[in-house]
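Removed: one protein chain of the complex. Kept in place: all other protein chains.
Which chain is which? They are A, B and C, in the order written, and residues in each are numbered from 1.
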């Protein structure tokens, strides 16, 4: 982008780096999410590959200055392919002692640490639980510490505005952002434009924030506080048009795209729950796309209404997270029985029970596959990254309509909120999504099936001559008439299972990334980035290793068995206690090694690399 | 019993049989359940071993004379050990054409068929969907057909009562019962006494039913319709006091017994659902045992109230079936988090969804183990026969209190309603059920643990100084204070898993019935009887086979691995698509052969024997 | 099927009706099958939704589109159906357990939202399908299988619950009182918004006689108060009794004649003040005759219509969604 050419040159010696991880941390009132998003937008504009990870506090507004109130945003930007938001940050910007305390353990040894010393008064230290001032007790000697009076300097920069101090102080995040722009040779243009747009109606805020941003930049330039500055050149990304997108946004767009492609209205029944609510928020803005959003009284009503809408010919959709998922199971069972399309999106979070609502986990897999009474097979797929949520959501709608049965789509907190560049798909190249509506009354049988998929056709109310009844009692095939016949029941149970199993016949061959033998790392969902990065690093170290990442969890692709058979050892990293591993073991009777992390935090590449090294060298679990 | 000595001798030649299966079938208004129960009571009194299987229609009162209205009751009684209600009946009593039509396919070739010809008018035949009268078209020639004008003969026997014909006709089931008593040399005393007791306040009904009973008996005697009659001598049962009991009754008694043993009140929160409602009905009669029964507004409130009662120091209990189970999962997750005792009873029925509510299935196993969001391990055990429901329920309460965590107890429709003789346990020999209540305020920590079981202690409201808060958010061990710390979460997830895993250390060594190597048949739940019978028959045929039946499904007993290792082949019969098999395969990486029956009906011994023969001879699945 | 030529028979499905002989549900089925062809709605536009219970088997017997869903959740399904296709005439058949026990929340939210759905609540004051446990409308002290020593909780008054939840159409009728029931069903069909119809229904197997005073021809005229818009509250076989206010908010039964005339009586107004409708709801035997007919019939925003209107408005304002613009909108950058 041309504006970038104007990025001024720093006076300090410049080093070129291939990748940098910055974490902005402060009080939840300090605007760290915004700061991070701005740095991200600029990195994207520069052409870096990137990935981000926001880490919100569980409370809406925890008491200012306390540990629970700390909000963080991490960005990994690079001139090479990026797969995760990064392991240990190279830079930590800590706006107060609580932010320091909560994050310092992650900063890599020798990393850059920028602190706002104005926030290190005794009361601040006490709130963060520091007995002594860490800036003075030598405990930070392993880092490159920059003590900056960010508050005071911001006020100085904003003097001319005459704004109340409270408002001025709110701009200090832009001051910090300006400093980082300086340190990494970034142009401020993207952010300046954003500020102008955002506060178009409040010119005083445009002025204030711009001054703060430039103030931070100018301060570094003038005070020459950094002995070295850095450049991270653009990455060699696949050509195309890109935008930065979070998983929940991408998921919402994927749903809309599939609905548009099918020509059908999309009906979302949802009940708010972290971290799924944003999909409801997104979709409720797309009413002109024929999107109906119904905030129901609870999760049961939400899915019930979605199923009702499906019956009436819309694409029924419901979105939730673990606790809400539990409440939907009875209705999913009904949807399986009545054989209507229905998409259920589960943005997994830390559990069990209320658990860690704002943290991530991928432990709802077995619930998704088995969590219903009796034999109630369901299609289950998972998204593997923020941008992949688009494709995964699209696929969920497509499968549900094609196979006339519910599809559960699993995502999780880390990719739902995390953002990454998304190479925009070509609209024309999106797969067709075709509903088979029945209108012909001659020979109509509600449960007549497509011989290949076993899907029944969709006979919606309002179609003359197709009046029929559906329900959850066991039925005869074809007519759908209630049947308590023993043999019929077995027939229907097997038929419903077979219908789901046949989805596998349309799954394209699995991609295996890496060596053709040796150790196979099998993953699903949001571990994709960390595994990809780790496998590449392991191979660079000379280990024989490959990566298989599953989109389809139920049914599994037909080629999983043959692929597993090629590898001597199987490593399954999961943010749970080994759920996919259990499925693979049961199905293929293969020994697997599980690498589990259940900390409400995504895997780091290094953790997986560690696991690969241990496994590859024959180490056990 | 002395009265039995007085059983009159028949004039016909007498054959001695070791086991007989009779099925009484008629319209749901015909009183077949009562007839069967009476025959059962007498067989029990004679000292036969026995097992029964009632088969109700799904409708409350389906239209009289139609197939959906047919009600059946099967009893298997024997001078040897009995494990199931029997495969093909030796005798079918059909009170109308619908009963004949619905049941004739099961009668063994050459079996005895008694029909009430008075119910075979043209309209009756039409209602049952018979185009021709089966009594006349030769289609029954493979059976020993006895055409009896039961209605007319009953009326004749009751003439003297002067009762309205409608009332008289209601006694015809006792006429049929009298006939069977004659055929099998049974005394009528037990039933006569029952009639006297039951209708104590309506002497005219005592008279009528007694006359009908005796009328049926006398008719056989006088008309000499049976060329041969039969004797089934007493069985060699373990010495002790016996009573006949259904699974749901035994389950209710087991719960009461455990509560009594613990000295604690039992609080049942329940919402009616077939086939679990009878436990609610039973327990609501035991108020003087400190049993509180709360019929809640739904399944969620039912379990919620039970958990609240547990918090306050009662034994919290909830009972349901599949669809209701789905609704309880969120609360079970909470119970796991707050570490309180809670017993959840799931009487499995045919599914998915509303499915076949009055039929049996054992397909909720995976839901019980995995059907919750996130990692929410739960103790899961299963009852294997009607009388075993007592012990299983007792064990569920004991485990839940000992380990301070919820326990799911699985039973199913077949054993819930089926009855068998129950050798009464010695009260003194019941295992202790000891709650560890905390009262000491010094050093109190809500989540302090017993070092062996990892169970926390029970600190109930009302205890001075122990005020504390519990909830579903992740917490620090010990204090129970909310914690979002990554490492703490992993610690707690593993701790909760370990707590459940440690239950295995107290499971007594598994009993394996049969040969020490060869084929191992592994079962759980209500298949016990059929597998036991089949394995004995297989061994009698000379096959090398053994039977392992699991009470504990989660955690599995520690010796399952070593036991499986001793056998070359593993056969897993289940009334589902292979749920236990999946668990075993995943855990032990052993090839298994599944024998599945998903027909809403229990396995027959012969079906399992067939499976054993195929497996033992190396046949595949 | 063109609406004009429909007859009762067109609404009978080919399924055998499987209620107990003598069940009040038969009478309701017959009335509904009589009313539907008279509504001028094509048959394919009827959808009958239900939960689980004896009452909930209703859809199987109606030759319309039907959805026998899960226990208590019919209002949710019906809401989805109606929003997805506003041309449909959506009816719910539900029992006192299905609607007021497990489904209580959905039903009150349906009424709050005023979704254009008609709710027929078959109140037999018992759980029929599960063979006789007490329900949230059973009288206190009720002995049933689950309450062998008598229930200890007070019942709901379904009409009070409906009014308290903001229902715009509230009515009551009796299973076997066909002429009346048809009238009420017809009024419900013509109401725009949620129409709540409590139907006294006899379960002759598990709660026989629960509504005897209101079902038996000889008794009902003395025990029912017919609500007729604009008419005074008169009742009794010979229309010789009425209801007047004895003090603010307090109704009393008076005999007509002897100084009391119809002009002293309260006059029914389906759009009257809410506390008036609520007063009617409190009238219970034996002190009062039981009001039947339409208690209340008012207009309010209709959820499904408003939802569709909003979609239409936004679409009119923003133009029909352009997928390309949506995906490619926002900050993008090109990589070459």
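As a working rule, a residue touches a chain if its C-beta (ideal position, glycine included) is under 8 Å from a C-beta of that chain, and two chains touch if they have at least 3 such contacts.
Only a predicted model underlies this, so the values are computations on that prediction, with no experimental measurement involved.
Novice: Name every displayed chain that the left-out chain is in contact with.
Specialist: A, B, C
Novice: If the hidden chain were put back, which of C:66, C:136, C:242 or C:289 would touch it?
Specialist: C:136
Novice: Give the residue, chosen from C:42, C:86, C:166 or C:236, that touches the chain omitted from the document.
Specialist: In the complete complex, the chain left out is touched by residue C:166.
Novice: So one chain is hidden, and I want to know which residue out of B:68, B:265 or B:486 touches that hidden chain in the complete assembly.
Specialist: B:265
Novice: Which residue, A:261, A:287 or A:597, contacts the hidden chain when the whole complex is considered?
Specialist: A:287
Novice: Name, in rising order, the residues on chain A that touch the hidden chain in the full complex.
Specialist: Counting only chain A, the missing chain is touched by 59-64, 66, 68, 270-274, 277, 280-281, 284-285, 287, 293, 295, 297-299, 323, 353-354.
Novice: For chain B, which residues lie in contact with the unshown chain of the complex?
Specialist: Looking at chain B, the ones touching the missing chain are residues 1, 41, 44-45, 47, 190, 234, 237-244, 253, 256-257, 260, 265, 267, 269, 286-292, 294, 296-298, 300-314, 316, 330-331, 334, 338, 423-425, 427, 460-473, 481-482.
Novice: Write the list of chain C residues that the hidden chain touches.
Specialist: Contacting residues on chain C, toward the hidden partner: 102-105, 108-109, 112-114, 136, 140, 149-150, 152-157, 160-166, 245, 248-250, 266, 272-276, 278-279, 282, 300-301, 303, 306-307, 309-310, 313-314.
Note that only the chains that are shown with their structure count from here on.
Novice: Comparing the two chain pairs, does B-C have more C-beta contacts than A-C, or is it the other way round?
Specialist: Looking at contacts between chains, A-C has the larger number.
Novice: Could you state the distance in Å from the CA-based centre of chain A to that of chain C?
Specialist: Comparing mean C-alpha positions, chain C is 45 Å from chain A.
Novice: Round to the nearest whole Å and give the separation of the Cα centres of chain B and chain C.
Specialist: Here chain B and chain C have centroids separated by 40 Å.
Novice: Among all residues of chain A, which ones touch two or more of the remaining chains?
Specialist: 330, 334, 471-473
Novice: Could you tell me which residues belong to chain C and also touch two or more other chains?
Specialist: 52, 68, 70
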